[in-house]
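Report on one structure; see the data block that follows.
Every protein chain except one is present and positioned as in the full complex.
By written order: A and B. Residues from 1 in each chain.
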Amino acid sequence: MPKDALGVLSEIKKSFITKQIKEGRRGDGRKPDEYRELRIQTNYVPRANGSALVELGKTKILVGVKIDAGEPFPDTPNLGVFTTNVELLPMAFPTFESGPPNEMSIEVARVVDRGIRESKMVDFEKLVIEPGKKVWVVFVDINVLDYDGNLFDACSYGAVAALKTAVVPGSKYGGKDTQLPINNTPVSVTIVKLDDVMVCDPDLEEEQMSTTRVTITTTEDGHIRAMQKGDLGYFELDEIRKAIKMSSDTGSIIREKYLK
Amino acid sequence: MTETKQIVIPGDEIERTNEKVRNGAYKCGQDKYCSEYFGIVQRNEQFIDIVPFSGPYFPRKDDKIIGKILEIGPSMWTVDINSPYHSLLHMNDTPWRTSAGDIKRYLAIGDYIYGKIMSINELRESWVTLKDAGLRKLEGGHIISIPAPKVPRIIGKGGSMVNMIKDATGTRIVVGQNGLIWLDGIPKNIMIAIDAIKMVENEAHTVGLTDRMEAYLESKKGEIDGNSK
Partner (left out) sequence: MGTASDIKLIDENNIRLDGRGPDELRPIKIETNVLNRADGSSFIEWGGNKIMVAVYGPREAYPKHNQDINKAIVKARYNMAAFSVDERKRPGPDRRSVEISKVVSEALEAAIMVELFPRAQIDVFIEVLQADAGTRIAGLTAASVAVASAGIPMRDMVVGCTAGKVGNKIVLDLSKEEDNFGQADLPMGILPKSDRIVLMQMDGDLSVEEFEQATSMIMKATKRIAQIQREALTKKYEIQQKEQGE
């Protein structure tokens, strides 16, 4: 795709944000650890087994969960199957093109998946229909509809909310419909560095300006379940410690307010 | 003017007596004109124009515009002017003495300019120049974008609307004909000016906007003075 004005970081915007940061504020007036307005609507696609529409600032994500019977993986014959896919729809940004997943969508999908899988959020042992032969397969399909930064967190919140409200269609095979068995609620927090200041939930311009980013997923017990450092640039170890604390603190607030 | 403005969608027939249909409508039958746009019908004694609620900027010769540098070549820059088509700025049309291959020093990718449309051909290829009074690279401040069709409302009759906002907030404001607006001043007052501009953008089709703007700016006076200390 040819260059689009939105894809090119504005020098004026950059110096405006830098000036604000020096005074402890961000471009839109937020504090460093403040999230944009977050809205999650579950069951947005009633015919899917679970779904959630997430609006994080102007970033908009739709997650659909489909659950169907299938074969287990050969090396885990007594566990259900779970798979995550992210589509960066061309409608979300002028330079997004249709086509097979690119490295950006694959990284987001794998990081979201890791956060959920390593938290043991979904009880895979309870998803067996016939040991070794038939298990429930959970497809999490994440569609990015509108892009204004921080796909990692928006996609993760959508996936978690959709899974928490998902129904296993047991009635399709002569049984009963049941809630997807859930153990806990992992929360992902993404932090980027603007010069030396660490800020949570970057919008698009902050992402474009940042020197590096880290996404950390924690569970209710305060333990770290998944981490991903991305983009160019580097962190000092102290900064990572700070990021872990930010993630755990902010994560608790988000869990309490939006993902109960 | 106290009557509500008529809203039309594409294909709507335009009621008229003797006026000449100018912009935004096409001949759709024997002496019949239909709207091309989703927009407002603007009438005076002689003309009828359909002004769309939103849409791209169509470059016209001599328009003063604000553009963003997207790409740099050996002797010219590609400029985004909020139009379906990119524009070009040649190094010879700038006040700087440059040599080919070295133009990046003056304007880099992501920089903004306040320029003038110099020429445009039938293929919509256009050229921008910085060689005129007041034209320059824009530095500092803040940039926002509004739909190009709303620019006349933001400027107001003889500049009345934009000057009202400028004076009340103590902010420098440059409005490009293409919908990009540059503001400079104290950041918090810039934010108030932006809110005022957004108000015009959202309510351009209503009556009494000027009065409401006066009232709004008056209500913000205390805050503005506080920010300026």
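The rule is simple: a contact is a pair of C-beta atoms (placed from the backbone, for glycine too) under 8 Å apart; a residue touches a chain by one contact, two chains touch by 3 or more.
Every value quoted in this text rests on a predicted model; they were computed, and no experiment measured them.
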{"item": "Per the touch definition above, residue among A:Pro94, A:Pro181 or A:Gly230 touching the missing chain", "value": "A:Pro94"}
{"item": "Sites on chain B contacted by the missing partner chain, in the whole complex", "value": "4-5, 7, 9-11, 24, 26, 28, 34, 36-39, 52-56, 84-86, 122-124, 147, 149, 202-203, 205-209, 212"}
{"item": "Missing-partner contacts on chain A, residue numbers", "value": "1-2, 4, 6, 44-48, 51, 58, 60, 62, 64-66, 68, 85, 87, 89-94, 98, 100, 139, 141, 143, 145-148"}
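Basically, only the chains that are shown with their structure count from here on.
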{"item": "Touch list for chain B against partner chain A, complex", "value": "68-71, 78, 80, 82, 108-112, 138-143, 182, 187, 191"}
{"item": "Of chain A, residues touching chain B in the complex", "value": "3-5, 8-16, 19-20, 29"}
